[in-house]
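Just passing along the structure, written as structure tokens.
Rather than the whole complex, this shows some of its chains in their spots.
By written order: A, B and C. Residues from 1 in each chain.
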Amino acid sequence: MDVDKKYFSNITSRERAIFEGAISMGALFHQFVGVPVSKSSKKGLEKAIEESLSLQPAIENVEAEIKFDKLEENMSGFDYTSLSGDMLDVTIYTKVKNAEAKIRIEFIEELNYPLMYVEDIKD
Amino acid sequence: MDVDKKYFSNITSRERAIFEGAISMGALFHQFVGVPVSKSSKKGLEKAIEESLSLQPAIENVEAEIKFDKLEENMSGFDYTSLSGDMLDVTIYTKVKNAEAKIRIEFIEELNYPLMYVEDIKD
Amino acid sequence: MDVDKKYFSNITSRERAIFEGAISMGALFHQFVGVPVSKSSKKGLEKAIEESLSLQPAIENVEAEIKFDKLEENMSGFDYTSLSGDMLDVTIYTKVKNAEAKIRIEFIEELNYPLMYVEDIKD
């Protein structure tokens, strides 16, 4: 079966680059929010996030950063916290044919909301 | 702050309808896969999925079905199973200005994969 | 196979009542933290939590409450928030033969931590 032809011929490469990146962004948030994390485990978790999301269709690269200041604020008496959306600063790069999208999540203080948006798109 | 102007002026309404629906589809999968489910709890879980995803930006409607046949196959000796991707048949409807997208996840036997795709899009 | 004999004969009924309740409490937190929730979807989500956890071994009853005050504080500009550990007030009742345990999670302000503990146990 030609998956692209059967299921994706109704959208452009540019639209599909956005589509696949957005799926992975939703996946990121809802899969990993809640994971116990500390200063010492931060790097390994960032790497696991990057590696797992990179497996998904059309993903070229993932850069995950768990924000340190937020981490300290939320640190409980037990010296770790649960990963929450406001700690996430993650960029997902997708590529479908000539179209390339850069999808970002970052916490926007003014909105009190971890916003996902298309930071850059070209085709 | 005009969020739409600041963060979404680089994509069309059609692209944003795809973007927001795809985020919610990724969210669905990675948030709810793993939930214990049985024949008796199926309806309530479908409703909770529909209601929670409907809260996200640009989502007009969500229709969630947990596939019964798959459920029976996976039923353990304890009379329940964990929700897995191959049980999901969910449609998310988004609307951004005049653009409307219908995003679907369903298990494609031939691919052995729960595929997410844009079933319909208009603007 | 006699599962109880093969896998659980090394612990008492009282210990197993604690064991099964604690598993479900860990499940609760890490499955549902991150779910989008609003005032209008709160009831349905509480019910889905109760029904899904009740399916697990030895669980007699589950009472889930998503705390309203916390919910309002965390409400973003989009009129919903993501379920977080500090909103959870959940009691899980387990029974193994004559032993009965009541396991609780509630947010302890002084610890800045959603604590899970055995609120009551008898055998």
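We take it that a residue touches a chain if its C-beta (ideal position, glycine included) is under 8 Å from a C-beta of that chain, and two chains touch if they have at least 3 such contacts.
These numbers come from a predicted model, not from an experiment.
Total copies of the shared sequence across the full complex, per this structure file: 4, with 3 shown.
Keep in mind that, in the parts below, only the chains that are shown with their structure count from here on.
In terms of their C-alpha centroids, the spacing between chain A and chain C amounts to 28 Å. Touching two or more other chains at once are residues 29-30, 111 of chain A. Here chain C touches chain B in the complex through residues 27, 31, 34-38, 40-41, 44-45, 47-48, 51-57, 78-80, going by the rule given at the top. Residue ranges on chain A touching chain B, taken from their complex, read 1, 3, 7-8, 10-11, 14-15, 18-31, 110-111, 115-118, 120-121.
The touching residues of chain C, when paired with chain A in their complex, are 29-30, 33-34, 76-78, 82, 84-85, 111-113.
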